[in-house]
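Some chains omitted; the rest stay in position.
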Amino acid sequence: MSLSAHIVIQRGALPVDVTFEVQPGEVLAVLGPNGAGKSTVLRVLAGLARPHFGQVRLDGTTLDDPAAGIRLPPHRRPIGMVFQDHLLFPHLSTVDNVAFGLRARGASRESARAVAAGWVARMNLSDHSSSKPRSLSGGQAQRIALARALAGDPRLLLLDEPLSALDARTKLDVRADLRHHLADYAGATVLVTHDPVDAMALADQLVVVERGRVVQVGTPVDVSRRPRTDYVARLVGLSLLAGMAQGRSVVLDSGATVQVAEASSGPVFVAIRPAAVGLYRSRPDGSPRNVWPATVAGVTPYGETLRVDLDGQVPLTADVTPEAAAELDLVLGAGVWASVKASEVAAYPA
Amino acid sequence: MARRHKAQVDGATGVPAALLIPAALAVVFLVLPLIALLVRAPWSTLGSLLSTPEVRDALRLSIVSASLATLISLVLGVPLAWVLARSQIRGRGVLRALVTVPLVLPPVVGGVALLLAFGRTGVLGAPLYDATGVSFPFTTTAVVLAQTFVAMPFLVISVEGALRAADRRYEDAAATLGAGRAMTFRRVTLPLVAPGVAAGAVLCWARALGEFGATITFAGNFPGTTRTMTLQVYLALETDPDAAIALSLVLLAVSILTLGLLRDRWLVRQ
Amino acid sequence: GASGPPASEPPGSGSGSASAGADAPSGTLTVFAAASLTDVFTGLGSQFEAEYPDVTVVFSYAASSTLAQQITQGAPADVFASASPTTMQPVMAAGLNAAAPVVFAQNTLQIAVPAGNPGDVTGLADFTDPDLTIALCAEQVPCGDAAVTVFSAAGLTPQPDTLEQDVRAALTKVSLGEVDAALVYRTDVLGSGDAVEGIDFPEAGEAVNDYPMTVLSASPNPDAAAAWVEFVRSPTGEAALADAGFALP
């Protein structure tokens, strides 16, 4: 039940060209900024958009191969899909929405209903099983959309931000449930998400797509530890710098030098955790080997700490406590000194 | 203060004047002639008119044939509307234009065309007659055919409009759930455009009920088998215009009753 | 008539040339005429205009019953030429006729069969053959009324398949071969060309249909109206009517 896809398609002004593989039972998360082409990729996998070039194979069966004139229509694909805007059928009740796929695949009305009712119960919406989608809240609708896609026991599951409208509590439950289901699930899953936590929790493999191209592939831990683009770095909460390593120092494009923990050479990326960055009003004298001047470009509360964006030769993000921020007088444009211990700085080949 | 708001509230829950005035004009224009008819109608003779078996037969025939014509139009016309709105078939433009033909053809000419096609000596009718001895004209079947020919385009055009206005992404969703085009059509598309289909069916039924020219030309005019209420009205016009008005009002009353009942049922779902 | 060019010179008739008078009619003359008179009246109209150059004739052709409706609703017509006394009735009942209607033409029935007479119809008796497809006019219209009269005179009970609302509908079916025979007016058979053959039958004389015409009391142009009635009944008019197959009273 492995999926291999090479998809080339033009969407408006955006050329999309991505390649990936998903092994049986594996979950692939597709991350990327808005408009990167994530939903487009899912639509191609579902058969709803025609690729211009490439090949999609599931389980040895070719789903798409424009060059050979092959295209399996959507309803013949053994898939389940959750759409970004749910698209629950407005004229069917909740339980009939869930039963739809079962009926379409040949189940009798009674058995489809029974299975669907089970799914609705699993989503904690039995009270709403005979309501129309119009009277569901946003999150309720998304849970039903998820149930509808899962109920058909698909071999390829396509999820377009399945958890984004869920409240924090339900999200935990549905995420755990989804994880549970995905663990038992023999098929391949492609999950589009914005939430790195979702990706970490659910995915075995990550593909980062930007402007229609794959910019990074790897396990969630790999990607989160060693981001290769600014977008990914922000996503996982790191500052990313690019430079040339010479032993244990890295010269950035801006000319500044960063001392790192381990020696290497050639082009590298340097990743720094915001919590590891210390801020001072005057140049500190101490053990940290990396000390740079910077100006405050933005301050945003982040949980109980404040996240400070810094401009300068070494653009960084720092996390500070509200008390420290008050003491440092971190207004926009204020000048500060930033310091990071060399042992906190990871460098890896670019 | 409260008073000012009150006024605004009323203004808003009501209908804006820019819409209300033309709407009211439309109603007056459509209803005034009816009122004039009602005033003029020979109410005293209505009872005796209605009790003639001829009129009762004609009324029954009208309703049965118009309903059958609507049924056939639904069965054949809704798929045709779908093909026009959704498929990528070549020559859809030509097809759509051809479908509108019976709308424009003077009904009597439409009747002639039907005779030329399905009559005893018609393109399709002649071989049929030679082979089986069956011929359509002068039968109730011919009435239904004539009404279908004239009324189906109304259904097709309004359903096509509704299909085009419908959100096609629901059909995508159905496809990912394993529903083929036919099932998607039946279980998703059709319910979504139900109001449009209902509107089309109403138009179709009403047009069939009022049909005259094609019916008399293709089906003839024989009491009990092909004389519909409209034909009865036209005959009455020759000798007793007041009776004709009375008969029309009967036709009206029946159709308003039928439509009123049906539409309420259909529209409640929405 | 069939002879001579459309009268650029007035027909010297006994009814006297109205153009001689000092009060020669002028203006617009509106004639409401039965649709079956379309050809004859349109031709006569041009001749009339030639004789009375100050008059413009405008025709409105429709079913006689429709015209009668319009007249009783105040239509601005000068002359009403109807295809039957029945349809003249509502106008007279409303007192809208200026004088007693005059019968200016008559029509009798003829059997119409498709070209080649596939049903081998020879006379009225064939109308009782249930194997033939037969069209008659409905009783409510003049040709149907006349048909009832001739059948009862012949002592026959016809077996029609359809009772047409007007002659035209019956003739269409004859010309397309849908019916084997129909009973229609001889003027209609004459106007139908080669697709329809006419068969005379002796009982036809039993039912003569009169075409009455009258000047209307609300006529905006009574002079011209009177002149028109005269003109239709003049030899020129009678010749044109006879050409079209009408009998003269």
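Each chain gets a letter, A, B and C, in the order it is written, and its residues are counted from 1.
Note that in this section contacts are C-beta pairs under 8 Å (C-beta built on N, C-alpha and C of every residue); 3 or more make two chains touch, one makes a residue touch a chain.
Predicted model, so just to flag it, every value in this text is computed and none were measured.
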Discussion item. From the single copies of each chain shown, work out the full complex composition and give it as a label formula.
Written reply: A x2, B x2, C x1
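Operating definition for what follows: only the chains that are shown with their structure count from here on.
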Practice prompt. Sort the chain contact graph into one of these: line, ring, star, complete or other.
Written response: line
Worksheet item: So which chain is the furthest away from subunit A, centre to centre on CA atoms?
Response: C
Worksheet item: How many Å are there between the centre of subunit A and the centre of subunit B, using C-alpha atoms for each centre?
Response: 54
Worksheet item: Just curious, how far off is subunit C from subunit B if you go by their C-alpha centres, in Å?
Response: 36
Discussion item. Could you work out how far the Cα centre of subunit A sits from that of subunit C, in whole Å?
Written reply: 88
Worksheet item: Where on subunit C is subunit B touching in the complex?
Response: 63, 65-66, 68-69, 86-87, 90, 133, 135, 138, 140-141, 160-165, 169, 172-173, 176-178
Fill in: Partner subunit C, residues of subunit B touching it in the complex
108, 111-112, 115-116, 119-121, 137-138, 216-217, 219-223, 226-227, 231, 234-239, 241
Fill in: subunit B-touching residues of subunit A, taken from the complex the two chains share
46-48, 73-75, 77, 79-81, 83, 87, 89-92, 100-101, 103-105, 148-149, 152, 158
